[in-house]
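Here the complex is missing one protein chain, while the rest keep their positions.
Take a look at chain A:
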């Protein structure tokens, strides 16, 4: 009994030390919100096109029945990181043949049109989510967010924040390759 009590501080130190070690892990992001959508069917939605844009609107049915997994990117012209991400996504589309769909989140149509005219439009389809309700269906916490959706409508991957910088691009490329979303299977 005495020995047990004498050992208690040591045991406590080991337990707390373990927690601290876990907490010190630089890869752990305490602000990360686990997504409930992964491996779940994509939510139902049907969005009209952005007025003044040739690109057609986006609905859940557009994500289903594709030969390869597709990418859904939630963006807005008022979102500064989206501007940086735009170049990365465009490169994925033009160089690697990724298929990209967009949800224009709470954006004024005229701003969105101007933004896409300035930067170019890599999106096959863009749905205009003026109310932000579709964003809630996707469990959105902010823009940009990017999802990879399988041909049967299952969400395979979610990236919160802009896919910008070597680490993010690498993670996203790995996810794309694993999902088989790139036609030549390559991508670097």
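Everything that follows uses one rule, which is that a contact is a pair of C-beta atoms (placed from the backbone, for glycine too) under 8 Å apart; a residue touches a chain by one contact, two chains touch by 3 or more; residues count from 1.
Simple rule for what comes next: contacts and distances are computed from a predicted model.
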| item | value |
| --- | --- |
| Name under which UniProt lists the unshown chain, selected from "Transporter", "NADH-quinone oxidoreductase subunit J", "Chemotaxis-related protein WspB" or "Cytochrome c-type biogenesis protein" | "Cytochrome c-type biogenesis protein" |
| Touching the absent chain when the full complex is considered, from A:140, A:156 or A:176 | A:140 |
| Sites on chain A contacted by the missing partner chain, in the whole complex | 1, 5, 8, 31, 33-36, 43, 106, 131-133, 135-142 |
